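Structure in C-alpha cells, see below.
Some chains have been omitted; the remaining ones sit where they do in the full complex.
To keep things simple, chains are lettered A and B as they appear, and every chain counts its residues starting from 1.
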C-alpha cells in the first residue's frame, strides 16, 4: 500500500472539495491518503513535514490566484527549504491539481510552477495521463473527465457558488482519477525500489 | 496610423480564421494589418523580415501542438535570429494568440513561450487586457469575449470541424479585440517616440 500526502490550501472551499476527491481516488486505488490543509497565515509546517516524511508521494493542491499558486501554498513551499536541504523528499513522486474561475486562466502556470518546485526537491512528477475529455464542441460543460484538457496536473473550474455545487462532476472525477493514478504509480515505484537507486554516483 | 504585422501558422485553417479576425480588429481600430502566413516547410523568411521591418507591432499566431508553438512557427522564430542579431525588432510591440482543441490544454505555454521569444528581441508585450468572460457557471459555451480567461495573449478553442464554424463567436471576438488593442497601443507608442528612448545608455 502506498501512502500519499495531499498538501493543499483552499480559500473558499473549492480546493478542499477537490482535495477530498483526490483522497477518495487514492483510497479507491488501495492507497492511504493523508490530507494536510494549509491555514491562511500558517508559518509552522513541522507537523506537515513529519507526516510527509514517510509518504511515497505528495500531491499539491492550490487555487490559481493572480497567475500562480496562492500565497499560503507558497509559504508552505518556502518553508520546505528545510526538508529540501536534507533531501527528505528526494525520489518521492509528485503531482498537482488546481482550480480557478475560468476554463483556462493561468492554471497551467500553477501546475508547472509546482512541477519545477518538486524537481528542486528531486521528486519525480506524474500528470493526469488522460486524453482531453471534451474536444468535440465549443463547450466545456460536460461531465467528461479532463474536460479542460490538462496533462501536467489536474485542472478544475469553480463558479462563484458554494463548493457543494462547484466544481462540476467532470472536474471532480478528474481529481479522483489523479489520486488513483498517483496511488498506483507510487505502489509500483515502491515495489521497484532497490539499493541500486540509492548509489550516490548514480543519482547525483 | 500604426502598422501591425500578423505572423502565423495555421495547420487546418482555424488559426488562419483567427488571424483574419485579428486583422479585422487592427483595421477597425484604424491600424494597417499585414497578414504573413507561414507555410509548412518554409525556411526562407526574407520577405517576411522585409515586411516586418517597418511594423510598429507584431502579433504572433500559432496553434498549440504538443504543448507549445507548432514546428512551422518555431522555424520562423529560429530564422528570426537574423533580425535579432541586428536588433531589428527592438522596442516594437508584441502580442500573441493561439488555438487548440481543449478549453485550456497547454495554450498558456504557447503564449508565454512567444512572450519570452519577443523579450529576447527586446520587444514590449501586450496582452488581452480583458476580464474573463465567463466565470459564472461551469460552462465555457458562451459568446462572451475572453470566455476561456486568458491575459498574456488570446486563446481560442476549435472543435474537430471546419474553420467556417469553429472557433465560436466569443473566441473570434477575443481575437478581434486583441487586434484592436494592439493597433491602438502601437499608435500610442509611436506617438510617444522621441530620441530619448534611443539613447544607448538607457535602453541597454
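Everything that follows uses one rule, which is that contacts are C-beta pairs under 8 Å (C-beta built on N, C-alpha and C of every residue); 3 or more make two chains touch, one makes a residue touch a chain.
From a predicted model like this one, the values you see are computed outputs, not experimental measurements.
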{"item": "Number of identical chains forming the whole complex, with 2 shown", "value": "4"}
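Just so it is clear, only the chains that are shown with their structure count from here on.
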{"item": "Rotation angle (°) superposing Cα atoms of subunit A on subunit B, nearest 5", "value": "180"}
{"item": "Centroid spacing, where centroids are CA-atom means, of subunit A and subunit B in whole angstrom", "value": "32"}
{"item": "Residues of subunit B that touch subunit A when the two form their complex", "value": "100-109, 112, 132, 134-141, 147-152, 155, 157, 159-160, 166-168, 171"}
